[in-house]
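For this depiction, one protein chain was excluded, whereas all remaining protein chains were kept in their positions.
Coming up: chain A.
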Amino acid sequence: MSLKSRLAVILGRTTYKILHDIFHRGSSLPGKLAYQFDPQVLKELSRDYQVIIVTGTNGKTLTTSLTTKVLQQKYDHILTNPTGSNMVQGITSAFLAQKKVPKKATRLAVLEVDEANVETICQAMTPSAFVLTNIFRDQMDRYGEIYTTLNKILAGVKLAPQAKLMVNGDAAIFDLQDLPNPKVYYGFQSDDQDADLRANFNVDGVLCPNCQNIIHYHMITYANLGDYFCPHCGFKRPNLDYQVTSINKLTPSTSQFTIDQNDLTINIGGTYNIYNALAAYTVGRELSLNTAQIMRAFAQNEQVFGRQEVIDLDGKQLTIILVKNPVGLNEVLATLKHDSKNYALGFALNANYADGIDTSWIWDGDFEHLPFQKIDRVITGGERWQDINFRFKVAEMPPDKLSHQADLDDFLAELQQQSSPKIYVLATYTAMLQLRKKLTDKGYIKQKTLA
C-alpha cells in the first residue's frame, strides 16, 4: 500500500471511530474524507476481497441484505453496506468500518451499488459476480432514461469480463448475449406457453431490444417482468437456472413461495420482494450453499432499514414503506390489496433532490385500483401534500375519507388519532427520514437512526 493510501485509511478509520464510538453514528463521511485524500484508497481496501455487486433500480437493499444473511450461514467474514449508502463514499466507509479479519479467512464483500456508480467501483475492484435486479424508470431528473441506466451498469460489467452475471431473466432489457461473462438466470416459472399478454400501458421498457416491436408475454409477474417473447423476431426469455414455481401465500408482511421444490418464507410482503429473495437464493446456490442454509437465513426476522418498517404506535401497527418510483409504488399498492382487514393510509410526498424533484411519477401510480371500501381514511402530507392530495381526489377517493396535513407534526398527530388498528404510510425518501426522526424523538423508534 502506498504511503498516501495508508494515510487515507488512517484518516478514514479515525473519523469512523470518532463518529461511531463517540457519536454513535454511521455515515459516508469517513469514506468521503479518505476517498478525497486518495482516490486509490478503495482499491487498496478491497484488495483481498471476493466482491459481489448488487445493482438495478428496485430491490438492491433487500437483495443485498438477504444475500448477506444467506452467505453468513457459511462464511464468517462478510462485508456489506447495509444502510443503502451505495455510492463510492458509502462503500469506502463500509470497508473502513470492517473489523480485522484473520489472515487466512475468506473475505467476501456483498455490495449494493448505485447504478451510476458501478463503473467507478469496478475501476477500484474486480468483482467476481454481479446481481442485476431490474431497470425501471426512476427519478428521471437524476438518472435519465432506462437505456442510459443500462449502459452505466454495462460500463462496469465490461471491466470484469470473468465475473458471473446473476440476472433477473424476466427482464427483457437485460439482453446480455454479446457479453463474454458466464450467466445465470433467475425468474418465475410460467405454465401456459399459449398465453399471449401485453404489459399494462403505464409500463416502460416494452420494446424488443432486438427488433423494436412491442414485447408480449406468456406470463407477467409485475410491470414489464415475466416470461416475455417477441412475436416478430422470436427473441424470448432465456432458460431459467433458478425459478419460483409457485406463490403460496401473500400478505403485506409475509410471502410464502416455492423455489425449485423448496418452500420458503420471508417476513416481507410483495411479489417484488420474492424476486429479491430469489436473487439471494441464486447467489447462495452459486456459492455452494444448500437449501437448508438458505431457508435458515430467510427465517431471520430482521427489518431492513426504512423500506418496510413496522412500528408500534400506541397499540396501532404502523408500517412505513418507502416509495420512489411508479413501479415500486404500484407494487406497494398491489401488496396493500392483500390485507384482509381495514386500515388507514398515509402518504407523505416530498420533492427534494433525494426524492426526485419532479412529482409527476405519482400519476403513473394505480391509485384508482385501491380498495377504497377497506380504507378507513387517507391522510396526505409532506412538502408536496397538495400534489398527492389531488392525486387521491382524481382517483375518486371519497372526499369524506380524505384529509391533508401540511405540517408533518400534524400529519403524525392525525395518524395517532386513527381508530384503525393498522396504518400504512407511504413516504418518499426525505419524508421518510423526517417522519422517522419525529417517531424517534417521541420514543416510538428505539434503534439508532442511520444516516
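The criterion applied here is as follows: a residue touches a chain if its C-beta (ideal position, glycine included) is under 8 Å from a C-beta of that chain, and two chains touch if they have at least 3 such contacts; residues count from 1.
Simple rule for what comes next: contacts and distances are computed from a predicted model.
UniProt records the chain missing from this view under the protein name "Lipid II isoglutaminyl synthase (glutamine-hydrolyzing) subunit GatD", selected from "RNA polymerase sigma factor", "Lipid II isoglutaminyl synthase (glutamine-hydrolyzing) subunit GatD", "Cysteine desulfuration protein SufE" or "Ion-translocating oxidoreductase complex subunit E".
Only one residue from A:L29, A:V323, A:I362 or A:I379 touches the chain missing from this view: A:I362. Among the residues A:N202, A:N248, A:N290 or A:Q416, only A:N202 touches the chain that is left out of the figure.
Contacts to the hidden chain, counted on chain A, fall at residues 137, 140-141, 145-147, 198-199, 201-204, 206-207, 212-214, 326, 357-364, 368, 387, 390-391, 393-396.
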